[in-house]
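One chain of protein is taken out of this complex; the other chains stay put.
Lettered A, B, C, D and E in written order, each chain numbered from 1.
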Amino acid sequence: VATVRLISDAEASPEVAAVFADIRATRRSDFVNAFWRALAADPPLLRATWERLKQVMGESREGGLDPLTKEFVYIAVSVANGCGYCVHSHTAAARAKGATDAQLGDLWAVIGMAGQTNALATALGVPVDGAFDRTSD
Amino acid sequence: VATVRLISDAEASPEVAAVFADIRATRRSDFVNAFWRALAADPPLLRATWERLKQVMGESREGGLDPLTKEFVYIAVSVANGCGYCVHSHTAAARAKGATDAQLGDLWAVIGMAGQTNALATALGVPVDGAFDRTSD
Amino acid sequence: VATVRLISDAEASPEVAAVFADIRATRRSDFVNAFWRALAADPPLLRATWERLKQVMGESREGGLDPLTKEFVYIAVSVANGCGYCVHSHTAAARAKGATDAQLGDLWAVIGMAGQTNALATALGVPVDGAFDRTSD
Amino acid sequence: VATVRLISDAEASPEVAAVFADIRATRRSDFVNAFWRALAADPPLLRATWERLKQVMGESREGGLDPLTKEFVYIAVSVANGCGYCVHSHTAAARAKGATDAQLGDLWAVIGMAGQTNALATALGVPVDGAFDRTSD
Amino acid sequence: VATVRLISDAEASPEVAAVFADIRATRRSDFVNAFWRALAADPPLLRATWERLKQVMGESREGGLDPLTKEFVYIAVSVANGCGYCVHSHTAAARAKGATDAQLGDLWAVIGMAGQTNALATALGVPVDGAFDRTSD
Partner (left out) sequence: VATVRLISDAEASPEVAAVFADIRATRRSDFVNAFWRALAADPPLLRATWERLKQVMGESREGGLDPLTKEFVYIAVSVANGCGYCVHSHTAAARAKGATDAQLGDLWAVIGMAGQTNALATALGVPVDGAFDRTSD
């Protein structure tokens, strides 16, 4: 089920087709996953989302995060937000970028640990230590 | 404010004092942050949480994630769960482990991006592509 | 799958049947969606939920929000809470109340934007500006 | 800080004053906490919320949950939703209803455990076992 | 407290100052709220976020949502995500755009209602009705 029709290549307007083509070229793969086919329901939103995602998830400035680490961060957010689709698509992306079973096992362990201690800190209402404040460093 | 008293060193029972000592030894720092002082309200929970956290966030098996990457993942989960305390404590921890401004900037960009696309995937009800399924690989 | 049986018209007790009849009359449609058939597992909860929902989502007092705007707000909350069922049922309700593709496209864009900036504000731990406080206006 | 003014007894309209009086009578206490003073910004919402809360959190039908168990459930939801105010007010309410330190310690342990395994189940995308389905029992 | 320093006008680099100037011009107000001063920790992220927000929250294409409705949607998402800062800043923005007390009261009632039924739908595991599916309309 979905709240919109998934747009096939045959149905794509020129604006949508151009984004699909850039997705294929950027990823060097013919596969366009369902997220983009659903987002094609609103072509300007499709374009803006893809342009920003390509920029954020690709190669960074000198000294920034590498693409695989970004996928791990993306998965972590998606799990905490309960987005099943996103967890599946970015776990596949992480594997495609070389994630090993040991890395994924560590990732799951940290995500689970954070889920636990986030809950404990909130349950206890722990006040932020002064040492952690950077407001007026 | 907090839902429990924060336990000072002077008030710590022997069981609590032993955990505080191990926190100090492991981190090579005299500072015991408020999370552990709050959790000391229930000594068995304090001990179990610290033992597991020390194991998960420390050095991994061969080929696993390095400690700084784990902090980035932890921050990502904490942001998505809205745990302000955890965001502060683990951003400080990431900096202590060498995180640069460029890495933190990338981290925030990816967290923001994921927050956006998680919402879009859920709003559109996107069905998981068959290609992402590993159930019976 | 569901954690309760969905109650068909044939199985409905008089108390449940009365609520189903009011749903049909209020909506001028014979369709009773699965949410109410599941909630019928607890008739008092079914009745209290329906009575309140009918009141909140219907016509407002003078100067309040119109029913379609309420659906947009409902969808926004449901997306952020990750409730797939609710996203589907209220997107259908919004369309039934006349939502256009342009309005839904804008809705998704704002939901995505908020998902992004919510994450950024939490990641940065931004303190609330004094100008936003109304505690003692 | 708050997004609305907190209404003092002196400022309360007759409709608001009536709800404040019922809160005091029901709880046998003169204290009206800030949640109700904020909600007084919209008197019909104040009344509807209080009436429903009084009904849901009070004594149940024969065989239902006791009031203290309900507080534990309330705290659990509030932690997972990241509502600091609610965690504080309902932890205080649980203590007022007799919650012991051992019960609160267990509560925190279960909340933390669930936070961890919820994350793991979502990260792994675990499909629901057929044995758990009650749709058509 | 915050995880970064808030950048004052005096400290702003030329790139940051240009964004601050555009915020002031767009809003016709001298006030630059703390969110942007925190985000200035990473100038490219500041710029990309502001450019997109200006586009999404401003005047829409013909037939889209009006700016005040967008603020209501934004508030709804922010509440569900538990972002206190965002709730405060966008409630102030809604008032600045003319939101009345009756509209805000309705907004809170719908947000509360959705929070309740989202939880019920998830607790009951309600399957999506076939009638709500648009996958292959």
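The rule is simple: contacts are C-beta pairs under 8 Å (C-beta built on N, C-alpha and C of every residue); 3 or more make two chains touch, one makes a residue touch a chain.
Predicted model only: the values in this text are computed from it and were never measured.
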- Note on the structure: Cross-chain touch to the chain not pictured, restricted to E:A21, E:A96 or E:A123, is E:A123
- Query: Touching the missing chain, which residues of subunit A?
  - Reply: 82, 87-88, 91-92, 101, 104-105, 108-109, 112, 119, 125, 127
- Residues of subunit E (touch criterion as defined above) contacting the omitted chain: 75, 79-80, 82, 84, 87-88, 91, 107-108, 111-120, 122-125
- Message: For review purposes, identify every residue of subunit C that touches the missing chain, sorted by number.
- Response: 1, 3, 41-42, 44-45, 48-49, 77, 81-83, 128, 135
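Note that only the chains that are shown with their structure count from here on.
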- Consider the two chain pairs D-E and A-E; indicate the one with the greater count of contacting C-beta pairs. A-E
- Query: Counting in whole Å, what is the centre-to-centre distance of subunit B and subunit D, each centre being its mean C-alpha position?
  - Reply: 27
- Item | Separation of subunit C from subunit E, taking each centre as the mean of its C-alpha atoms, in whole Å | 19
- CA centroid of subunit A to CA centroid of subunit D, Å: 33
- Note on the structure: Contacts with two or more other chains occur in subunit E at residues 1-4, 6, 41, 44-45, 48-49, 52, 61, 77, 81-83, 88, 91-92, 105, 109, 119, 125, 127-128, 132-133, 135
